[in-house]
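Mind having a look at this structure? Questions to follow.
Note that one protein chain of the assembly has been removed; the remaining protein chains are unaltered in position.
Up next is chain A:
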């Protein structure tokens, strides 16, 4: 992966370095590309890439087998300032911009290690706490989460409610100043290892619409009545779990934000979450493309490398075009969100399009690997 050379200085004057876009670079993952980033971002990306290569990649296979990543890698990530990047410094986060947070999301996909749920922890869970939490909640949770000592998860989905968030049944009943929580959640990323979970629960069954009766609660691991079910074996995206709440008594301080405003908070944060998914999907496409490009350039058949076959060249050219076009849109969304101007529908467009693309690219790239594409030991699988 080469770093693009700066334009040569003319007559001793500093020339503004041109940042090429991904289609013009040697590889889609080159450092020094994309106009939304600056040189400081490049330096950060170099270090993030180094972290993933040194601290994550060598252990990922054994974590996948175990169904969970190590506590250690979370603390190491915290030590090296990779968690809570977008959370303000005054709250105990790193205080970086959104683009820097995006770098961490992307670099994880570039090394093909979906195990550690860093992005959800940092730019979803920590964001909820720093945006809607009380001073006490922020002081209690954020510094520990930035350090990787407290791992966060958010529990919205239930066995009976996924897309239909208003169909949530988990219920928190007021009891004096406390709340009693009952219900179950499924497919909760980071759920198994989490130390704190933001639980979406109904607090007012008589509200005029379901949305007006939902609240968010911060539930600590180990709270009486809070059980973690088995680790779920899914197609990919390991580190998912079932959570059970049986008469869990929560103090007033566990309420995140205001009662019955939960749905409003969730809708507010969706653009960022969708953008996160879109960014990671696009980065995954870029990784798969380069992985496949490398493979076809050395795989020999019919007397030459398959990269010499016209049909393969066409396929790769089409894939690269789609990916670069997608990248242009996602980068535009990243820039908008960095300026806090990204709206919900644009974010949804990015998410839907990028994930569709990711599926297409994965399928095509797997096919380009031929039989080997079906082997788990090959990164493309």
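Throughout what follows, contacts are C-beta pairs under 8 Å (C-beta built on N, C-alpha and C of every residue); 3 or more make two chains touch, one makes a residue touch a chain; residues count from 1.
Here is the rule we go by: contacts and distances are computed from a predicted model.
S.K.: Please identify the absent chain by the protein name in its UniProt record; candidates are "Peptidase M14 domain-containing protein", "Centromere protein N", "Electron transfer flavoprotein subunit beta" or "Alpha-1,3-glucosyltransferase".
M.R.: UniProt lists the chain left out of the view as "Electron transfer flavoprotein subunit beta".
S.K.: For a quick check of understanding: of A:50, A:90, A:174 or A:341, which residue touches the chain that isn't displayed?
M.R.: Residue touching the absent chain, from the options given: A:50.
S.K.: Write down which of A:96, A:133 or A:213 is the residue touching the left-out chain.
M.R.: A:96
S.K.: Going by the contact rule already stated, which one of A:56, A:69 or A:85 would touch the omitted chain in the full complex?
M.R.: Selected residue, touching the omitted chain: A:85.
S.K.: Counting contacts across the full complex, list the positions on chain A that touch the omitted chain.
M.R.: Its contact residues with the unshown chain are 1-6, 8-9, 12, 14-15, 26, 39-40, 43-44, 47, 50-51, 80-81, 85, 89, 94-96, 100.
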